[in-house]
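A protein chain is absent from this complex, but the other protein chains hold their places.
In order of appearance the chains are A and B, and numbering begins at 1 in each one.
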Amino acid sequence: MSANTQAFTGGFSDPVFQSQSVFRMLMDGMARPGSIRSIEHDAGQPDPLGAAAGAIALTLCDHDTPAWLSAGFAKSAVGEWIGFHSGATITREKAEARFAFVEAGVTPSSFGLFSLGSQEYPDRSTTLVIEVAGLGEGQSFTLSGPGILQFKTVEIAGLPEAFLRLWADNRPLFPRGVDVILTAGRSFLCLPRTTKIVA
Amino acid sequence: MSADLATYNFAYLDEQTKRMIRRAILKAISIPGYQVPFASREMPMPYGWGTGGVQVTASIIGPEDVLKVIDQGADDTTNAVSIRAFFQKVANVAVTTHTKDATIIQTRHRIPEQKLGENQVLVYQVPIPEPLRFLEPRETETRKMHALEEYGLMHVKLYEDIAINGRISKTYAYPVKVDGRYVMDPSPTPKFDNPKMHMSDALQLFGAGREKRIYAVPPHTEVVSLDFEDYPFEIQTFEQDCALCGAHGVYLDEVVLDDKGGRMFVCSDTDHCEDRREHGHVGAMLAPNQEAAE
Partner (left out) sequence: MYVAVKGGEAAISNAHRLLADRRRGDRSLPSVTIDQIAEQLGLAVDRVMAEASLYDRSLAALAVRQSRGDLIEAIFLLRAYRTTLPRFGNSVPLDTAEMQVERRVSATYKDLPGGQLLGPTFDYTHRLLDPSLLSDEAVEEPARREAGGEEIMRVSDILAHEGLIEADGELPQDHQAGDLTREPMEFPMGRDLRLQALARGDEGFLLALGYSTQRGYGRNHPFVGEIRIGEVEVEMEIPELGFAVSLGHIRVTECHMVNQFKGSSKAPPQFTRGYGLVFGQSERKAMSMSLVDRALRAEELGEDVTAPAQDEEFVISHSDNVQATGFVEHLKLPHYVDFQAELAMVRKMRADIEAARTADRGETVMKDAAE
């Protein structure tokens, strides 16, 4: 299938209820950081976008939310697919992006180039959707913070090494900062800016 | 003019509006207690009557949800009835009056007596979301105060209250600090309910339609009522028990019985009261009747 055809195929078959279902998992996930959820409905996203990342894009993006794509996504049909199905424009400016989609194995050199929000409007910050090799497998991490009763242990495979350092730099900016959703195929977990992570 | 004026989407709001509100909800959860501005829509009910809560509920609700709506703790107050009927009509959703069966509880002025669980979301209707509003009417100023974590004015106000009244006389909409950072208005719930917000198992969402703000308290999050070492926060206590179910340590409504000072106290949470009575608990008013029947 050519990149172009890929861009126009897929999408939710029942957008009202499927996006509601994905959103509820996202909301519960953001409220309970580190808990792993799995999407039920494939949105027919083009490679190399994962199923969860694709469903999240269709659930949250529209013409009010410019999206940024990492290099591997940017040269695939992913941008056109998100644009066609959600109406979101793809931006090359990280600071403009409300959502950023990052392919597996890539870590942004810094979160600081994305929008961190302002002290007055900390909500105007980028949400990064980062693909990793696996969730519920691999290295153990201990999470704490709002939404977590004391501590939560979670396994993540293929979390880029620099991630913990970037995250540690993000936390003290509070209330500013980015929020992250880690995806692996159909699964995802949320890391709001309030979550502390220890390896 | 078309006879069929409009067909409404599931849960009334169009999908673009839901997405906008959903994004605001996610940011609200990630910044506990911070008021996220959102482009509140005109709803088919008046501003000040729960349009914020209704928009939040409409954006999160799905076909598998079971909805409970309360006003003043009761399922049968007219505005609660009206909002519940609205969702039955536009979302064809299952409704309940039983706190334990609900997945979404929309409320005005109360938090249910029964401890909420992990699988529940409490949606508050909020009239004035800004806890600093009555100290400083300007949004431009209060926004700065939150940005700088400059809450001195609030403490001065509470202390003045002590100087004049010998105590903090604020009885409802009592300000709280969320996760050690944002001072937040818990909506006009009596301060009796404040401790229930602290480390709750349930997600708490707040919608203010007219003021166009959404905020949230994630589960297991610190919610501390503002106070002073020498004047610690304390909640209301009632000398009486509920006259119907005998409950103690719950919030009670005073019911005037006659024009000669006759009054009784009954549970404000009607479901809690009914549930207790079903389980055989009897209050002072019902007990003598029972004896008579024996």
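We adopt the following convention: a residue touches a chain if its C-beta (ideal position, glycine included) is under 8 Å from a C-beta of that chain, and two chains touch if they have at least 3 such contacts.
Please read these numbers as outputs of a predicted model, since none were measured by experiment.
Within the entire complex, contacts from the absent chain reach the displayed chains B. The residue from B:P32, B:G53, B:G73 or B:G246 that touches the chain not shown here is B:G73. Counting over the whole complex, chain B has residues 1, 5-6, 8, 14, 37-44, 46-49, 51, 71-74, 76-82, 85, 108-110, 127, 138-140, 165-167, 169, 171-173, 188-192, 210, 212, 236, 238, 243-244, 251-255, 257, 264, 266, 268, 270, 273, 285, 289 touching the chain that is not drawn.
Here is the rule we use: only the chains that are shown with their structure count from here on.
The mean-CA centres of chain A and chain B are about 31 angstrom from one another, to the nearest whole unit. Residues of chain A that touch chain B in their complex: 15-17, 19-21, 23-24, 26-28, 30-32, 59-62, 64-65, 98, 118-123, 125, 127, 146-149, 174-175, 179, 192-194.
Chain B contributes residues 9-10, 15-16, 18-20, 22-32, 34, 36-37, 59-63, 143-144, 146-148, 179, 181-182, 199, 203, 216, 218-222 to its touches with chain A in the complex.
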